[in-house]
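Okay, structure first, notes after.
Only a single protein chain was left out; the remaining protein chains are all shown in position.
Should a chain be cited, it is by its letter among A, B and C, assigned in written order, with residues numbered from 1 in that chain.
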Amino acid sequence: MVSKVLVANRGEIACRILRACNEAGLASVAIYAANDASSLFVELADESFLLDGDTITDTYLHQAQILDIAKNAGVDAIHPGFGFLSERADFARAVTEAGIQWIGPGANAIEKMGDKMTARITMRAAGVPVIPGEEIEETDEDLALQAIEQASTRVGFPLLLKASSGGGGKGMRAVEHPEELLDAARSARREAIAAFGDGRVYLERLLTGSKHVEIQVLADRHGRTIHLGERECSVQRRHQKVFEEAPCATMTEEIRSAMGKAAVAAATAVDYEGAGTVEFLLAPNGEFFFLEMNTRIQVEHPVTEMVTGVDIVREQLRIAAGQPMSCGDLQMRGHAIEVRLYAEDASNNFLPAIGPLSVFVPPEGPGIRLDTGVRQGDEVTPNYDPMLAKLIVWAPSREEALQRMRRSLDEFVVLGTTTNLRFLRELCDVPDVIEGTTDTTMIDRLWPNGWNPNASIEVEDGALMAAAVAESSGLHRQSHSSPQSDDFSGPVSPFRTLSRRYP
Amino acid sequence: MVSKVLVANRGEIACRILRACNEAGLASVAIYAANDASSLFVELADESFLLDGDTITDTYLHQAQILDIAKNAGVDAIHPGFGFLSERADFARAVTEAGIQWIGPGANAIEKMGDKMTARITMRAAGVPVIPGEEIEETDEDLALQAIEQASTRVGFPLLLKASSGGGGKGMRAVEHPEELLDAARSARREAIAAFGDGRVYLERLLTGSKHVEIQVLADRHGRTIHLGERECSVQRRHQKVFEEAPCATMTEEIRSAMGKAAVAAATAVDYEGAGTVEFLLAPNGEFFFLEMNTRIQVEHPVTEMVTGVDIVREQLRIAAGQPMSCGDLQMRGHAIEVRLYAEDASNNFLPAIGPLSVFVPPEGPGIRLDTGVRQGDEVTPNYDPMLAKLIVWAPSREEALQRMRRSLDEFVVLGTTTNLRFLRELCDVPDVIEGTTDTTMIDRLWPNGWNPNASIEVEDGALMAAAVAESSGLHRQSHSSPQSDDFSGPVSPFRTLSRRYP
Amino acid sequence: MEHMFRTRGGSVDVTLARSDDVWILGEHRATVESDGRLKIHLSNGTSGFATVAKVGDCWWVHFKGHTFNFERIEPGASQSGDEGGLTAPMPGKVLQVLVEVGQTVNAGETLMVLEAMKMEHRILAASQGSITEIHFAAGEQVQQGSVLLAMDEED
Partner (left out) sequence: MEHMFRTRGGSVDVTLARSDDVWILGEHRATVESDGRLKIHLSNGTSGFATVAKVGDCWWVHFKGHTFNFERIEPGASQSGDEGGLTAPMPGKVLQVLVEVGQTVNAGETLMVLEAMKMEHRILAASQGSITEIHFAAGEQVQQGSVLLAMDEED
């Protein structure tokens, strides 16, 4: 029985889960750091508890504190969302041992998949194709670097270094030439140690021109493990996805079926329960290779929800309560696209930005879904990941979905903080995106020297005129007025005035 | 060829159509009365033209003026939306004669269906069952009243008086007893003359306990006339729909198929083109009767869009351009519910309300669609229909859709103008709504003496405390602050202090 | 701090106490968040955020899915109000006047018919009484809040 759920997360995914709990008739509990006290997700929970501590480690990653709150609040389940503790097997285990239902797969499955090197080995054993490469188990810096150097000659260049405990592009480096290898390995290890406390990295052949295609799986305790078709998430910047869609434009029924079977085999191999995603690289020749399995709900789950009609988070809640999934056979309809709205400067190598959301007016109308963790008046701070919201559209065809996404992005107004809105909008006009021939290196290929907005002189003139008229008449849109803190002096990002490249 | 569309409407439906034009790559033109200059729809159009005149008759109903604008702006199609000129055959004819594509059925079809008495006669001839009743062709007041009195004895009581040119509940009166007949007839005729310039009314037997079920049809010039399944719109107040869903909870495949065939027969009988709705009364025994056909897009079209995946407005644009419809066979999935957000006082007989939308924060998240004509900061004026927006939810099952609707309505915040939000929210808890056994008289039956919100003393205490604390600390949510005009003195509706019934 | 509000049920006196950052009303507590939202803790153990907006003299409050508006009554202000006045609910046109000055009417009797928002609205007597003033004739335009008639109520 599940009747009261603690959501061990923040931002838009906490909102998503809290709303699902509400709809399922479950009581909900939010936990929040002091700097999140006025965040939207705190408002959506039935109860909320302040986390002691100033850093992420002391708050959203503090297992003991979170468990104590869970016990005191009398919750019978914990949903970890994504990021934070979602793939921490030790936490899943501690939760289970405290007699609280973990909404996700068992600790063993998390462990086997969470360590990317173990996952590769497990998948090889289960007959799931993995990317050619080598695992490096050495933990000592010097020995590891030596082993990496030796392995690199067998894997060949270009190659990818990936943190075994990694995710989200952290601790990942593409290496084109042998002479860059050691610098990249040191940097990857440093980032991996900082982020995960584990510097082990492994090597994979860099398969350029491939698509990132992933399969959503669901498994319940009643013997069913199913897949919900694929998502394509090839469009990435800094190894992070920004534009995701379902179905994949170039998918065939044959490949979908083979990939779906491989994904179900991967899940079954680790006795999976709940929602998970098996990521593959799909080569132009139709070959595909296991990349990793994310043992949690994923950022881009909405595109699958929109084409399949399955409420994945709601199914997570059902599965955790021991009920069978409610969804029947896979039935895909139309096309869905998601873009991630980041507070970042796309024209300055996607550097995160901060500031007030003085105006935050999302688009509206048919076929649009907004999963947001923020609303107008909020402040974007440097404390967390700069993803503000996800905009998802659905339409009967891919072409119509792209048209709808263009319209939606044109309507979306965010003022006060630099965002990637315009970058996303221009992505929709890229021939590769229109044709559906995106691959993981597209952004670097299209904009090797960085992206810049294509505003015409006339449009900039119009905007300058607007600013001048507004200044002259002392107005700005009344209902979207001042930032909340007067002490924000809001200069243009100081980087703007420097013509500086960021690698 | 259609490349530039004038939308001869305002509010949320104008927004809906303008967005569809944008997505279809068509240039768009808005027309607006002076009091709509700052309305959302004006902003969504590529070009906009001010209508001369102070009244609705001189602006949105002024055919010659609108046609002149259309010619000057070089549009090649006009979309009338609903209401206003959408069912004016003379306008459709004038548009066509001006060489501009009318986005809707031909003038003949509008005429045959627009005059409700002619429609009944046409449908009888086409073998579509109509409600027992009598047409009264007399136009002279005294003669008409005499004829109505005579017919009433044959039709029997209770009966409905309906304006032959009517729609939206205007000029409609339910008559329980013979002695109320003449007063009701005079009042219905007066309202019909004021609204439509045509006082003719007809009589129908009042079928209590019936459901209002309607079938969406689409017909193109390539020989296809199809239906998109049913909507149930039984929940009505003042004969206007407030809560609509698809599919109908008690529908069987057999009745759907029969009703769909009847609807297609009705459309075919008048050589229909474009989108239209055939309305039926569905009696508890499964019998159904033709009510009327709406020869235009309908307010509640979104619920059909959400369950069928067809973008009806987009199909209208395709059909008008002479293209075949893009939708295939009927494929229904899940359940959709729409509620209409009105600026009205549900606790005072749904009397329209006005005021500023100081705070207008719609709900967000999965499965929610908002079709709105307003945004925060707008002013609700008495000039037009008080419908502000439509909130539509979709979920895999009816039960989940209701749960999602409850959650969404709880999240929706509108301050500054009285709305029916709470009424809609409490509707979701009514046993008839939960069971799906709604009928057209439910609201009157449930709340014979009017509805009142069920806020507990504690909740009102909390709200009073909030007001007092806000007053004491001189705050109100900063980004949602003051109304736009300082001259709005905003008293509580003066009706509030009087314990007065409104018939 | 004392405030008086007009609610649906009548006038209500709200006397707040304050202890540091916490506002107190009987057993209820409230705090103001740094961004101006109000968190209310009710005596029955439930709590939630309230959204408020002030329009003219009226506080609008959204709390627990309910929307309230409370007219603030200035301390010492005349309490007469519009109890005896019959005012126009919205701008519109007078269609019919069904009574005369001096006429005795029953509770619920129609006094006047207005047209507004393209619909008919009837102004009914709230109680038995006699008409003392009529301010508009058929055909005249009225503003929202215009006093249409006055009557002596016999409660």
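Here, a contact is a pair of C-beta atoms (placed from the backbone, for glycine too) under 8 Å apart; a residue touches a chain by one contact, two chains touch by 3 or more.
As the structure is a prediction and not an experimental result, all values here were calculated from the model.
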Displayed chains contacted by the hidden chain, counting the whole assembly: A, B
Among A:Gly355, A:Pro396 or A:Gly436, residue touching the chain not depicted: A:Gly355
Sole contact to the chain not displayed, among A:Ile148, A:Ile215 or A:Val414: A:Val414
Candidate in contact with the missing chain, chosen from A:Ala73, A:Ala195 or A:Ala249: A:Ala195
Hidden partner chain, residues of subunit B it touches: 37-38, 43, 47, 377, 484
Absent-chain interface as seen on subunit A, which is shown: 170, 187, 190-191, 194-195, 238, 347, 351-356, 358-359, 361, 382, 385-386, 409-410, 413-416, 418-419, 421-422, 425, 453, 455, 458-473, 475-478, 480-483, 488-503
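Throughout what follows, only the chains that are shown with their structure count from here on.
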Pairwise touch network: line, ring, star, complete, or other: complete
Whole-Å gap separating subunit B and subunit C, where each centre is the average of the chain's CA atoms: 29
Approximate Å spacing (C-alpha centroids) for the pair subunit A, subunit B: 40
Whole-Å separation of chain centres (CA-atom averages), subunit A against subunit C: 50
Where subunit A touches two or more other chains at once, by residue number: 377, 484
Overlap residues in subunit C, where contacts from two or more other chains coincide: 35-37
